[in-house]
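Here it is: the structure, laid out below.
The other protein chains are all here in position, but one chain of the complex has been omitted.
Per-chain residue numbering starts at 1, and chain names A and B are given in the order in which the chains are listed.
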Amino acid sequence: MKKVVRGFYAIADAVRLSRPDVIAAYPITPQTEIVENLAAMYANGELGDAVYITAESEFSAASIILGASAVGARAFTATCAQGLILMSEVLFNAAGMRLPIVLVVANRSLSAPLSIWNDYQDSIALRDAGIIQLYVENNQEAHDMIPTAFKIAEDKRVLLPFMVCVDGYKLTHAYESVDLLDQETVDKFLGPRKAVVKLDFDKPVAMGCYASPDTYMEFRVAMEFAMERAKKVMLDIFNEWYEMIGRNWGGHIVAEKCEDADVAVVAMGSTVALIREVVKQMRKEGKKVGVVKVRTYRPFPSEEIRDALRDVDKVIVIDRALSIGAELPLAADVKSALFGLSPEFHSVVTGLGGRDIPRELIIKIIDDVLEGKVKPGKRFEGVKEFEEVIPYTEEVIS
Amino acid sequence: MSLFGPGHGACPGCGIPIVVRTALEALDGRVIAVNSTGCLEIISSQYGRNAWGVSYIHSLFENAAAVAAGIEAALRAMKREKDGHIVVFAGDGATYDIGFGVLSGVMDRNHNIIYICYNNEAYQNTGNQQSMATPPGAATTTTPVGKLQPGKVGRRKDMISIAVAHGCPYVASASIAYPADLKRKIKRAAEFEGTKYIDVFSPCVTGWGIDGKLTVEVARLAVETGLYPLVEFENGQLVRVRKIKQRKPVEEYLKLQRRFRHLFYHPKGKEIIELLQRIADENAKKYGLDA
Partner (left out) sequence: MKLKLYVGASSPPKTTQMKTGDWGTEWAFIDEEKCNGCGRCVSFCPEPAIILVEKNDKKLAVVDHDYCKGCWICYIVCPQEAIRMETKEIYKV
């Protein structure tokens, strides 16, 4: 049923339809409204038998859903930025214990300085944890992908936590026309969780044992294998779901107009929608440009990216996070996927801390590369000129 | 299948397995045990060497209470909360220090769990570093004895009062010297709804520097000097204490342990012994321990 709703409502509704057993909530801008909507649904009895816990910190919220998942329940929480980093210890732990918890991360930049606005630094900082990361482009995709998050995470070939990353404010608070799913379809697709390892009074099992040097490595390698298997499991489940809902969001990446492109732009999240429009306009002007939307960031779809960019001479990666002191995170992963092909590679970072990425900036970035005006490498776009100064003495740090 | 051990890696004479076995037997083994990182976790749940006969989960150092809360919430959601008990076994470091905030949140929401803190008065698993449960004057590796410092200078946390202030329906202190009393307290705790807190005094042979055979004697003396009173609160009211027929002076308890031996010759030792005696006297007055 199509309704004009804000992103956080579409997300909360999708969570409700997935029938979670335990929801742990802690407020943090800009995801607070997601858990507020769930609380309103819970207060009205719309969440069935679910239990809603108001935690006293994100760390506790994550621990609560870890415990709930360990007993075989379906557990959910939402967070971002500082909250995500606070619960990072628990998330690494849950990934290692192979518990399929699902998180919605309303991507927000990290302190310091404090910023409540959107970039991907928070979820990118957790890319090593062994958590599946999916970045959505608009609220319809966010709404559609949440039931698949549960199904993929709970699949016994995977058993890893799943993060659905939605741009904070830009998507969570935006009004969009969303075709809301119905309970029957989601029930047919998802069904209740069938946990494989769970705490039970009658069939005792120990979870979270510690491993000495002669077994620890194998456990971590097993997580790698699970991520590898997840690549195929995700595609199968995506296709099954797309057929049921009649909307196809693509696989791990969506590559458009790259076969004959001179320049291809790679990006994640809501920026892709704008890039796609610019590409369409430039094609009309005769410029040969293509765009690659990266949906799945972990497990990183190296083969698909290599296939899409095989014949492209110049690649621009627009990243919205930093790995301070090294190559940009998304750019680094794309570059290693293209190892041996050696296109002219431009890593561009822009739009940090919610700074607007206007159409003109995207046009400038692509034109600069098309016309050979910039050298390949890492650069910052949309940054004002500044000098760092010390208070009182006004000394400039150089 | 026995509920816990034998074949675990506890030091000979350690008090912790006594706590665990008594708790599991008191609840007839219908238990999911949630354990924080510490001595108990290390001795009993190595991969391939699981000494537990009941369901068990170990997550992190500071979140045992929250994991137990999540388990309790999930069982409620799945309508299986009557199937058994959820018991947290956490050391004093995990309870008084790093997990304090998490425990406070769980107590506030009054989840239906039994929280048992095995109190060996320091971070014993990492080699005897002080925690907020360490009494003044104790020598630990982070409050060692030196020319300036006579062991720990500072208070210890009164976790019983804190638990009572949170409104926990049942709060008690127990000791491994009286396992029948501990068993009774755990059974009594299971009759209440909400977060029950039991602090169990458990000497550490390695960290405190006592002979294995003195474990029970030292635990008994801690109670009989008044330094560790055995009390029981139900719904905020003090309902029972273990009275002491003839209260012993604290020196009798201190002289048996290597961690207090310096108090008998260090220049600042005498005032600390007097401080400990004052603490014991105040405990006796506060709880009415003298028979």
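In this section, a contact is a pair of C-beta atoms (placed from the backbone, for glycine too) under 8 Å apart; a residue touches a chain by one contact, two chains touch by 3 or more.
What you see is a predicted model; the values in this text were computed from it and never measured.
**Student:** Touching the absent chain in the whole complex: find that residue among A:Tyr169, A:Phe219 or A:Tyr242.
**Tutor:** Among A:Tyr169, A:Phe219 or A:Tyr242, only A:Phe219 touches the chain that is not shown.
**Student:** Of the residues A:Ala39, A:Ile116, A:Ala174 or A:Val197, which one touches the chain left out of the display?
**Tutor:** Only one listed residue reaches the unshown chain, and that is A:Val197.
**Student:** Of B:Ile32, B:Ala51 or B:Ile244, which residue touches the hidden chain?
**Tutor:** Answering carefully, the residue with contact to the hidden chain is B:Ala51.
**Student:** Among A:Ala10, A:Leu99 or A:Leu126, single out the residue that touches the unshown chain.
**Tutor:** Touches the omitted chain: A:Leu99.
**Student:** Which residue numbers on chain A touch the omitted chain?
**Tutor:** Residue positions of chain A that touch the missing chain: 96-99, 159, 196-197, 204-211, 215, 218-219, 222.
**Student:** State which residues belonging to chain B touch the missing partner chain.
**Tutor:** Counting only chain B, the missing chain is touched by 1-2, 5-10, 12-18, 21-22, 45, 47-55, 179-180, 205, 211-217.
Heads up, the rule we're going with is that only the chains that are shown with their structure count from here on.
**Student:** Note which residues of chain B are touching chain A in the complex, please.
**Tutor:** Interface residues on the chain B side: 30-32, 34, 41-42, 45-48, 50, 52-60, 62-63, 66-79, 83-84, 101-102, 104-106, 108-109.
**Student:** What residues of chain A sit close enough to touch chain B in their complex?
**Tutor:** Per the touch definition, chain A meets chain B at residues 21-22, 24, 49-51, 53-57, 59-60, 63-73, 75, 89-90, 93, 97, 199-201, 203-212, 215.
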